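Missing here: one protein chain of the complex. Every other protein chain is in place.
Our next item is subunit A:
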């Protein structure tokens, strides 16, 4: 009899009916959660990753000047274990430096540390407890007192929402520090809205609360994403990201500060070409800066970077060149690059 009725497969609707949950708060909660499950909303992602796509296209995080070299050596693939030596030279903004980094990652744990020649350490630890819970620790420790930063963070992702709690430099003795909490909820399959609260306690008797509002709209085929973040002090950041083809994507970013006494705006346009052996980014912003970044892979283990920026209004320019060399102590079999047995055996390259 019931076989003629089409049964929805995707949202598992709990059978309504009299059960132990017939008293009103439970009844209401069960109906609410059943209704929520039936909407089948996607997880909106974390509030930190709200502008991830746009940030990956914009080249602000990739730009450098001077010369740099990075030698990374991967010692194991699963679990992943890599050590890195990096050298920076001739930059206008940062002094020459040498850094040693180590990274370890398996399915649950991610450890990263980087120490420079002056002894400044930056470290990161991510621990995933299960599919929904991730705890992140981030620290910047330096020899000079008062410059160290510790950040503790926990992410909880539900089926259609994400909760995040964060504490920056929490002090257990007088509870000073910066505390943040954010909640991002999918309202429809495309739209997610969120709110973020920030509590700043610089001294035990002085605290300041600020709120921020987040919005993210993802198109149905995920080919474009628009986000907006409104911070309490009149700061608005809006981004737009669109994938034009599998190799090209573009992003726009607008930051407006409309606080009393300070009015400012910055618009940025960027494009990224992701080719087989190269990736190229170009960016133009409203302060008259034109910049470009090229990463060219000459071999799977050797890539060459060029970065440049011209500030037309200030008549200044920055140029950077870099190399990234990856060496491996493993044979191709150990890295999983060799096709499975049955194919012709490859001669083992001697390191």
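Everything below uses one rule, namely that a contact is a pair of C-beta atoms (placed from the backbone, for glycine too) under 8 Å apart; a residue touches a chain by one contact, two chains touch by 3 or more; residues count from 1.
Keep this in mind: contacts and distances are computed from a predicted model.
For the chain that does not appear here, its UniProt entry gives the protein name "Tom7-domain-containing protein", which is one of "Eukaryotic translation initiation factor 3 subunit B", "Tom7-domain-containing protein", "Casein kinase II subunit beta" or "Ornithine decarboxylase antizyme".
The omitted chain makes contact with just one of the residues A:111, A:191 or A:230: A:111.
When the missing chain is restored to the complex, the residue among A:33, A:60, A:78 or A:92 that touches it is A:78.
Listed residues A:121, A:266 or A:323: the one in touch with the omitted chain is A:121. Remark: the residues of subunit A touching the chain excluded from display are 71, 73, 75-76, 78-79, 81, 83, 85, 100, 102-104, 106, 111-113, 115, 119, 121, 123, 139, 141, 148, 171-174, 329-330, 334.
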